[in-house]
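A single protein chain has been removed from this complex, and every other one stays in its place.
And then subunit A:
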Amino acid sequence: MLFNIYIKELIDSLRDKRTLLLTVFLPILMMTALTFFYENMISGDEGETYTLAVESGLSSEQEMVLNNIENVELVTVEDLQETLLNGDAQAAIVFEAEFDEKVQAGEVGNIEIIGDTFSQNTSNLIYLVTSQLAEYERILVTERLINADVDPGITQAVAIEQTELSTEDSNIMLLALLIPMILAIAISVGSSPAAADLFAGEKERKTMEALLMTPVNRSTLLLAKFLTISSVGTIIGLLTLTVVIIEIAFFTEHLKAAVNLGDQMILIFAVGIIIIILYSSLMGAVLMITSIIGKTVKEAQSYASPILMLAVVPLIFITGLSVNEFTLNHFILPFVNIFAIITELIFGIVNWQHILIVIGSNLAVIVIIFIISRILFSKDKWVID
């Protein structure tokens, strides 16, 4: 009986064009865009190249200094202001008339940099140019000191060395947040039409009364419907995950190297699948309540929209933390813990204590929500209008 209802509900849900669109195409599209965006970002190293405008008549010395800057391209133009205003260059540089002579003579050579630092690109470019010029200045100063018979070492008062603790690319950290976020959004948005249809829809269509008139007991009915909603979510989650794996494995180079899970790969995917099933069930249970309470599909959906925020809000708790900063709370709190555990998995960490806490906490919440649903579902008020 349970199986009969489940199969019928699943067929009915999957025949819904809207569900199908949200189920199949949207998450795949989002994931594909994300994957290739990151592949590009990682492979482009620093990425962007910038354009620096200069006036004609640069000396070979000046040109050499500027040509040495990575990712910066020089253009020689008539009117600097106009070029900048047109956006053909992000900044301009002007050497004063007797710059080379002054520098040779041991005087101060003036350089003017023009740009609107309100723009991020301009700021980046100006930073690159000033760093290069600072380096150039250091060489000049060193030369002058040697000429004056002074040890150039005395100009250095501080030496800074920065060591990156995490061996992982910071891009992967971002990806580790975005993959669970897209999974969470895909699962919750994708299963919401089915959820709304399965209770509120039945009330609206008056099939609910017909259903309750059959000798099937309400718990069976509720369980079958809950399983249907969770299955739709699970299908979406697995599909999305599969697409990411295939895309990363076959269509990317740098990303593939970055997310190297090593020999734990199969274990990590197995845990990933369990997490997806759990999360779909949790979301399914919460969405089911909104549908039981709603009298019409519209009403159910308006109750569901704040719930859908639960898919994204947990990001607030996780963003900015590195994997080793997660506390036990991050793994206990439902909706937050899916982010924490998937982030760990993406970093190749398989911590059984964390995994069991996540499973246990989700199961407990699902059971509680199911019991509440069962109580609501026995009240006429919620079942027939």
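Here is the rule we use: a residue touches a chain if its C-beta (ideal position, glycine included) is under 8 Å from a C-beta of that chain, and two chains touch if they have at least 3 such contacts; residues count from 1.
Keep in mind that, in the parts below, contacts and distances are computed from a predicted model.
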_Just to verify: the chain that's not displayed, which of "Xanthine dehydrogenase family protein subunit M", "ABC transporter ATP-binding protein", "Biotin synthase auxiliary protein" or "Ferredoxin" does UniProt list as its protein name?_
"ABC transporter ATP-binding protein"
*Of A:85, A:270 or A:384, which sits in contact with the chain we cannot see?*
A:384
*asked:* Given that one chain is not shown, which residue among A:12, A:100 or A:137 touches it?
replied: A:12
*Quick one: say which of A:215, A:262 or A:320 touches the chain that got left out.*
A:215
*If the missing chain were put back, which residues of subunit A would it touch?*
1, 4-5, 8, 11-12, 15-16, 205-207, 209-216, 380, 384
